[in-house]
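A single protein chain has been removed from this complex, and every other one stays in its place.
Right after this comes subunit A.
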Amino acid sequence: MEPAERAQAARDRVPRIDPYGFERPEDFDYAAYEEFFSTYLVILTRRAIKWSKLLKGSSSVQKSMTVKRYIRKGVPLEHRARVWMGVSGAQAQMDRNPGYYHRLLQGERNDSLEEAIRTDMNRTFPDNIKFRKSADPCLQKTLYNVLLAYGHHNQGVGYCQGMNFIAGYLILITKNEEESFWLLDALVGRILPDYYSPAMLGLKMDQEVLGELVRTKLPAVAALMDGHGVLWTLVVSRWFICLFVDILPVETVLRIWDCLFNEGSKIIFRVALTLIKQHQAFILEASSVADICEKFKEITKGSFVMECHTFMQKIFSEPGSLSMTTITRLRESCRAKLLAQG
């Protein structure tokens, strides 16, 4: 078959809407996706069997070396909510606080919080059929509740743009409002540094940490950034705030989150470093600030990020060693530097 025919044939076979309700983008490469998926399906099937055996007879998922190895190879969609709930501690929190979520929703009203959340309702996944106003049930209401409850629960954070996308994914995976709330709490309250609080200090800190890691591991890229006076926030703030939602393909994001819930925030650095390292030569072609921005957008597209299984293997090999001790040390020094700057 000619490439054009092949593309059309793939287009006819692959559904226009993905399993999560997202419409595939205009420029979606159906042929490449189909080719990837035929291999990935084999892996998914194998993993599904392994996971079913692992989880057989146990009600909860506890962290262990086996679980870690399994999670790195991908959690099947049917078990994802349960695994995320287990390894992140969200399940334990939910069990310890029965009725808490519903009490939050009945709490005292907060007009500015409600308004801030409402402003983003129509702007969260308009490309997902389950978030459309016409959808039944419409997930907008669920999303609104989760964000509102979280704003009441963590008043130091309230609502920060970006949390809408994260909560949206949690709802799509758990299909459960209360579980989504506790997973959001696990991420915002425990796993991530203070990315979303009004000063966004944790975000600024981690952007600087990434800069330092790049300086050590990929000095040519660091020199390019320095030479053009590009601040890391310009190219990576969305990576951190949205945890790669709407930046990388859905399946890839979910595979990253599998590890994020289990291993913590250093996974974000692994992903970022892998993206940059893989495309180092391409990035170094940039000759202006605009070029650099453009390249950093480009490197989040294409087959390298679509092929999520290989991508996940790469994030654990490509960046080399990345100990939590190193991350903690860098975080401390970057935070101190930021605080000194005021």
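Rule of thumb we're sticking to: a contact is a pair of C-beta atoms (placed from the backbone, for glycine too) under 8 Å apart; a residue touches a chain by one contact, two chains touch by 3 or more; residues count from 1.
Criterion: contacts and distances are computed from a predicted model.
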Undepicted complex member, UniProt protein name, chosen from "60S ribosome subunit biogenesis protein NIP7", "SCP2 domain-containing protein", "Clathrin adaptor mu subunit" or "small monomeric GTPase": "small monomeric GTPase"
Given A:L203, A:I299, A:M312 or A:L330, the correct residue touching the omitted chain is A:L203
Could you tell which one of A:N154, A:T233, A:Q313 or A:S333 touches the chain left off the display? A:T233
From the list A:G107, A:P126, A:G302 or A:G320, pick the residue that touches the absent chain. A:P126
Selected from A:D18, A:E34, A:D246 or A:E318 as touching the chain missing from the view: A:D246
Of A:Q161, A:T310 or A:S333, which one is in contact with the hidden chain? A:Q161
If the hidden chain were put back, which residues of subunit A would touch it? 115-116, 119-120, 122-127, 160-162, 164-165, 196-200, 203-204, 223-224, 227-229, 231, 233-234, 237-238, 241-242, 246, 284, 286-295
